[in-house]
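One chain of protein is taken out of this complex; the other chains stay put.
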Amino acid sequence: MAEMMYWQAILRAHDEELARDPLVFAMGEDIGVAGGTYKATSGLYAKYGADRVIDTPISENSYTGLGIGAAMLGCRPIVEIMSVNFAWLAMDQLMNNAAKIHYMSGGKIRCPFVLRVPGGTAHQLGAQHSARMEKVFMGVSGLRVVTPATPRDAYGLLKSAVRCDDPVVLIEHESMYNLKGEVPDEEFFTPLEGVEICRTGKDLSIFAYNISVHWALQAADQLAKEGIDAEVIDLRALKPLDRDGIAASVRKTHRAIIVEEDEAPVGVGSEVIAILNEEAFFALDAAPVRVHARDVPIPYNRRLEKAAIPNAEEVVAAARKLLGR
Amino acid sequence: MAEMMYWQAILRAHDEELARDPLVFAMGEDIGVAGGTYKATSGLYAKYGADRVIDTPISENSYTGLGIGAAMLGCRPIVEIMSVNFAWLAMDQLMNNAAKIHYMSGGKIRCPFVLRVPGGTAHQLGAQHSARMEKVFMGVSGLRVVTPATPRDAYGLLKSAVRCDDPVVLIEHESMYNLKGEVPDEEFFTPLEGVEICRTGKDLSIFAYNISVHWALQAADQLAKEGIDAEVIDLRALKPLDRDGIAASVRKTHRAIIVEEDEAPVGVGSEVIAILNEEAFFALDAAPVRVHARDVPIPYNRRLEKAAIPNAEEVVAAARKLLGR
Amino acid sequence: MEASDQRRLLREMLFARRFEERCAQAYQEREIGGFLHLYPGQEACAIGVLEKARKGQDYVVTGYRDHIHAIQCGVDPRAVMAELFGKETGTSRGRGGSMHIFDIDRHFMGGYALVGGPFPLAIGFAKAIQLRGGDEIAICFLGDGANNQGTFHETMNMASLWNLPVLFVCENNLYGIGTAIERASSEINQYLRVAPYKIAASQVDGQDLDVVMAAAETAIQYVRGERKPYFLELMTYRLRGHSMSDSGAYRSKEEVERWAQRDPIGIYKRRLIDASVIDEAGFRSMDEEILQDIEDNIIRYARESAEPRVEDLERYVYVEGGPKPWLK
Partner (left out) sequence: MEASDQRRLLREMLFARRFEERCAQAYQEREIGGFLHLYPGQEACAIGVLEKARKGQDYVVTGYRDHIHAIQCGVDPRAVMAELFGKETGTSRGRGGSMHIFDIDRHFMGGYALVGGPFPLAIGFAKAIQLRGGDEIAICFLGDGANNQGTFHETMNMASLWNLPVLFVCENNLYGIGTAIERASSEINQYLRVAPYKIAASQVDGQDLDVVMAAAETAIQYVRGERKPYFLELMTYRLRGHSMSDSGAYRSKEEVERWAQRDPIGIYKRRLIDASVIDEAGFRSMDEEILQDIEDNIIRYARESAEPRVEDLERYVYVEGGPKPWLK
């Protein structure tokens, strides 16, 4: 088992899949010659050539559509959009085509299309470079949406996504590419469905995904010192969302916090709360709590930016309050 | 007080605002010479000319952006996108620019931009013409989102939107343009914030918006016959959403149903449930219930389409169940 | 060209016309719902171009006005009609409707409702062909209005950059719904719009089947041989409304009348009569046969086919039984 960085895990998954199947190709802005903004495709251009590791013009909607079309004929494109903010430009092809082609062809056309995109707020990138858009992708029927929180899952989810026959959106995070973690040496696949219990606990359930998993785990460590035993659940697959897995944890702990990097309205937190109400209402000893970003476009100033985004301390505070401490 | 159709109410609001302010202009595909797909701009081209009632090429992102730019210089554009499905093409300008310019200029630039768009499932239009996208618009900070359910509000909300200094998205409904209702003869303005109580009741609260208000009202009539006294609340302003108004009703009725034409995940229903949990958890006698579309791209076949979308009977059934009848 | 082929082509155009007219009737009788966009007036475009393609091999995509393109790819007209009737036997199992005919076996890659949406898909098909190394090509049929969409520009640029084997066929019928081309496009000659992408292009009369076939032959040969894109503009006209709800107020009766004089079926029929390939009586009996066939085989099939089951509503969101390598 090797320790590697998140970007290296993504690179390894690319490399293995490109080597295995000649119909796999990677595509995006600056992913080829330049090796990718976060190095996640570095070296692949030299290895697989310009036909399979493709630098695109700045034309997000159409190269996304190109990938979708190629997928319909059995290719396995891995399309990168450099930042999730730019994915607003590609929503037409993604939502109107990728998400709907299988259904509206009565199951006759498949679209094994993979979109990789870093989301989230990084370091003072401002309102147009700090979007968190999980809720947009998971709100519309037809896509699968997964959010790797670790190098292990960054590798395993990309591997599974490439093999999957449905369109899959992988939301990575700009601040996690240099995160280190253990990744098994042998090939493996992370499930595209189901939650991952990162830490078992009995006093409350903390649901998180993507970068917020790390805040939740930090918070759980702190809470443990205070005698509070938190269960931390990485939702990981946001679409479809694992209703049973979510409810099962709360049936045990009776209390829930959902940590989302995003502003709250119609977000992951609201959906988890709705599911808990529907599946486990009378198991709830208190109202579930959302820990979330403030409802503002993300400001540039560092202090304001920090104040806009949640963190481990806010999770700890919410947990204390939830448990009446 | 005259009775008029929804499209006539929209037309009247356009006409009054175009007549009042030379910086108001209307723009969209086929809105001018052809008078608009739903006649909502008919006659305006002849009256105000091609410079102010503008037929556009099929270029949703850029004419939306044109409207945003003009708004930044003090114009009051009313941009129509012919169907909400096509708004996926304009999300870049809408989300990256309109929603963020005021904030990221530190409040120095205003963007009094109005987008009108029919949303919803109509009559077998298929997966690419049946999107319901309220959750997308209301999920991102910076926009205002309103959903007129009646000719009165179709008029009053458009009037308020044009006068508002923030960007406003008005989501109309393809199946409501021929709906008739009373509209006062004198000029008036419908609030862009706050819920509207359509019917007071004490046994349960039914939250709805846009077309689902009518299902809720029908359901309430039926329930009344069964001795169940339902309060029907038109959320109307989806962004910002009136947390107090939502909670106040349930503090009285202790039970809630949310009716949304959309598929459930991360939708209006989930947000209302989250708000109820946050604001009035211990006032809830039972878990709030979502009545919503099935999680599928909308099929063409009429029976399947009907089965995919909720209706008044489903609301009635949910209410009975919620009240243990 | 053999007389039998000429008669076949005339028959295909006439069939297309009658098929669409029958759809209009079924729409009025509420056997068809949703939006219905019909093809009368433009028959020589799809039929002429696809006559020169390798049907069932080349990959074809278009917009919402897609019935005839599908049928010319070899899709069973009964399955097309059944789709319009929303039946399980339809090309898309009744889930798609008029705008979304699909037949992967015949390489008909679909009709799409969003204007400009198929452009990128078409270069995706071409990219797949390129990677697999075959000599098929992709063919994308779209209207003049679609060329104002950003995807047009982005797609042409990439098609050219990467030498993708794709034929773009622009059926320029002078209108996008009710907006005349000169009010929407700063350049009304659409084939001139691809010059900066260095894509070979031409413009021909889309009402004359022979002209279309000749131009298509050149274009397809170019794309297939050179493995490069080509843009073919066909000047045409739709004789009916944009869809079933169309006031027609945006164009004059005289204009429609003038174009009716250039009806592609009329032109071709006259030519074949002049060349003694067919006579009026032969044409009439061809027409009767077609009408009979549509009624007896196609409409009946569509009408008698079963509807999808409501229990199956949630099928086909995801691929059933798709691979789950993590279970291994």
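Note that the chains are named A, B and C in the order they appear, and that numbering of residues resets to 1 at the start of each chain.
The criterion applied here is as follows: a contact is a pair of C-beta atoms (placed from the backbone, for glycine too) under 8 Å apart; a residue touches a chain by one contact, two chains touch by 3 or more.
Keep in mind it's a predicted model, so treat the numbers as computed, not measured.
Residue B:Arg163 is the one among B:Arg163, B:Arg199 or B:Lys306 that touches the chain missing from this view. When the omitted chain is restored, the residue from B:His102, B:Arg152, B:His173 or B:His214 that touches it is B:His102.
The chain not shown here is touched by just one of A:Asn61, A:Asn96 or A:Ser270, and that residue is A:Asn61. In the complete complex, the residue from A:Ala2, A:Ala19 or A:Val33 that touches the missing chain is A:Val33. Only one of the listed residues, B:Cys75, B:Ile197, B:Ala286 or B:Leu323, touches the absent chain: B:Cys75. Contacts to the hidden chain, counted on subunit B, fall at residues 22-23, 25, 51-52, 54, 56-57, 59, 61-75, 92-93, 96-97, 101-110, 141-142, 144, 156, 159-160, 163-166, 188-192. By the touch definition given at the top, subunit C reaches the unshown chain through residues 148-154, 156-157, 160-161, 183-187, 192-199.
Residues touching the missing chain, restricted to subunit A, are 29-30, 33-35, 55-59, 61-62, 85-86, 89, 123-129, 294-297, 299-304, 307-308 (touch as defined at the top).
One rule holds for everything that comes next: only the chains that are shown with their structure count from here on.
The greatest centre-to-centre distance from subunit B, using averaged C-alpha positions, is reached by C.
A separation of 39 Å divides the Cα centre of subunit A from that of subunit C.
Mean C-alpha position of subunit A lies 30 Å from that of subunit B.
Each of the following residues of subunit B touches two or more other chains: 61, 85, 89, 126-128, 295-297, 299-300. Touching of two or more other chains is recorded for residues 92, 94-96, 100, 112-114, 117, 150, 317 of subunit C.
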